[in-house]
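Only a single protein chain was left out; the remaining protein chains are all shown in position.
Right after this comes chain A.
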Amino acid sequence: MDGDSSTTDTSQLGITGEYMASGQYVLQPQDEDGEESMNDHEEGGAKENYREQDIYLPIANVARIMKNAVPQTGKIAKDAKECVQECVSEFISFITSEASERCHQEKRKTINGEDILFAMSTLGFDMYVDPLKLYLQKFREAMKGEKGIAGVPVGEGLTEELTDDFTNPLPAGIITADGQQQNVMVYTTSYQQIPTVQQIQFS
């Protein structure tokens, strides 16, 4: 993954000072999200003025996952959606700090998959670990397949094929709050499709 640091240091930018006009140049990180706003608490929230702790995942995505988790006819209050949006950022930070700590203890600089899984286990999300390992395995297999096709650009055809692969139901273990092992079918989603997560027992 590339870093996303921005800089006004001309030596790093590789241009001499004389090419810099008055005022500053700042390299913006490549942002794939385009128009999506950082803080979706209000419609069309501005990206520019956000504090670090106010970075959230888009509420539409969060709400969609929630909607598919509760019974079909269930409703979700607006403040509940916003609340979960915040909880998600908290969760990510929670896991990341723990993983980062372990990383530092082992004198490494890059957080890897093991650090994340270990953090989850330590912090009480042990039940996610096995399903996650399965997802990762499938993801890696698909990646290998990609590399094996020499000279073929990764275009529509290839990604469609791989999408089909991932929208097949993936048997995954558990996720029940009482710790019982059950085989549940976890349906993964593609970004455009409506996720159909069914039969995950959270009691």
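Assume a residue touches a chain if its C-beta (ideal position, glycine included) is under 8 Å from a C-beta of that chain, and two chains touch if they have at least 3 such contacts; residues count from 1.
Basically, contacts and distances are computed from a predicted model.
A.B. asks: Which one, "Aldehyde dehydrogenase domain-containing protein", "Chromatin accessibility complex protein 1", "NEDD8-activating enzyme E1 regulatory subunit" or "Integrator complex subunit 9", is the UniProt name for the chain you do not see?
C.D. replies: Going by UniProt, the chain not displayed is called "Chromatin accessibility complex protein 1".
A.B. asks: Tell me which stretches of chain A touch the chain missing from the display.
C.D. replies: Chain A touches the chain not shown through residues 1, 3-4, 31-33, 36, 38, 52-53, 55-58, 61-62, 64-66, 68-71, 73-77, 79-80, 83-84, 86-97, 99-100, 104, 109-113, 115-117, 120, 123-125, 128, 131-132, 135-136, 138-139, 142-143, 146, 154, 159, 162-163, 166, 175, 177, 188-191, 195, 197, 200, 202-203.
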